[in-house]
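Okay, structure first, notes after.
One protein chain is absent from this view; the other protein chains keep their places.
All chains are identified by letter, namely A, B and C, in their written order; residue positions are counted from 1 within each chain.
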Amino acid sequence: MLNVLFFARVREQLGRASLELSWPEEGLDLDTLQEQLCCEHGDGWREVLAQDNIIRAVNQVVVAGNTDLHDGDEVAFFPPVTGG
Amino acid sequence: MLNVLFFARVREQLGRASLELSWPEEGLDLDTLQEQLCCEHGDGWREVLAQDNIIRAVNQVVVAGNTDLHDGDEVAFFPPVTGG
Amino acid sequence: MTTGDLSQPAITVSVQEADFDIARLQSSLLAGLAEEGAVATFTGYVRRDNEDRQVGVLELEHYPGMTESSITDILRQAAARWPLLRASVVHRVGRLLPGEQIVWVGVASKHREAAFSACEFVMDYLKTQAPFWKKERAGDSEHWVAPRESDNKRADRW
Partner (left out) sequence: MTTGDLSQPAITVSVQEADFDIARLQSSLLAGLAEEGAVATFTGYVRRDNEDRQVGVLELEHYPGMTESSITDILRQAAARWPLLRASVVHRVGRLLPGEQIVWVGVASKHREAAFSACEFVMDYLKTQAPFWKKERAGDSEHWVAPRESDNKRADRW
């Protein structure tokens, strides 16, 4: 299983905060997951997730570029942070 | 009149915190004042006031080098500061 | 509220809705220390206006779990770079009003150089690394706060 989370503007633009996916037997990487989400949910999602400042985190650690995923991972998509 | 003040180690080494001098009609500058103090009070004072890190202030402003004094001035001699 | 305590030096992180008491935070920072010398702190407040927009309410969203661990990581990085005795961050989330306290960073060290540098480093990294997002509301309008380019430049200094 994969737990996918969306925060802030991304969450609002997609209209949801999270979704769960069953783990595919053939394995999955981050870019492929993103492409699957866009295929399933349409061009609105593609536009949002393809914004070039979107940050991706796997198991609560920011990831630069693509990376292999594993069953049970938590994946998050969010915009640049503005705390402090 | 001149009011002369000594602080911290200088005060302790000279054994006094202040002294008053009557204003000399011929005028006075800072170096001459220091020389007069040393002449009047002896080599102990000369040794203390000639220490090369001694700071001199006139009317509560640090002075670098010699400067003319005026009747009513407040002159201070003190070691490097260590506050904060 | 989430609190974590990690030794050498002690690091404390709290992400909370409640307001905080800076005097109590500074006492906690020093409590039980056998030595101290210097404490540098930073307190951030909700702006009353931002880039000429009035701020009515600020909503602070975070990523529970990742927010705490990323702040802990920032504090550990600071402790690896400077000789610190204690370092602590409190960051609020939820609805905040203009003028309210948002964030407090406190660093204790034997020397002021380390305390100042570490405190500024932590703030710079908090601004650019910790998953918080600010949304300003004023009347009917709402507005996600954009990251400041200058914040990225400041974080790149270190």
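Here is the rule we go by: a contact is a pair of C-beta atoms (placed from the backbone, for glycine too) under 8 Å apart; a residue touches a chain by one contact, two chains touch by 3 or more.
The structure displayed is predicted, hence computed values, not measured ones.
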For the chain omitted from this view, which of the shown chains does it touch? B, C
Among listed residues C:Ile22, C:Leu97 or C:Ala146, the absent chain is touched only by C:Ile22
Out of C:Ser28, C:Thr43 or C:Gln77, the sole contact with the unshown chain comes from C:Thr43
Listed in rising order, the chain B residues that touch the chain left out are 5, 7-9, 57, 60-61, 76, 78-84
With the missing chain put back, which residues of chain C would touch it? List them for me. 21-23, 26, 30, 34-45, 47-49, 99, 110, 112-113, 115-116, 119-120, 123, 150, 154
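One rule holds for everything that comes next: only the chains that are shown with their structure count from here on.
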The distance between the C-alpha centres of chain A and chain C, rounded to whole Å, is 27
Distance-wise, how many Å sit between the C-alpha centres of chain A and chain B, to the nearest whole number? 74
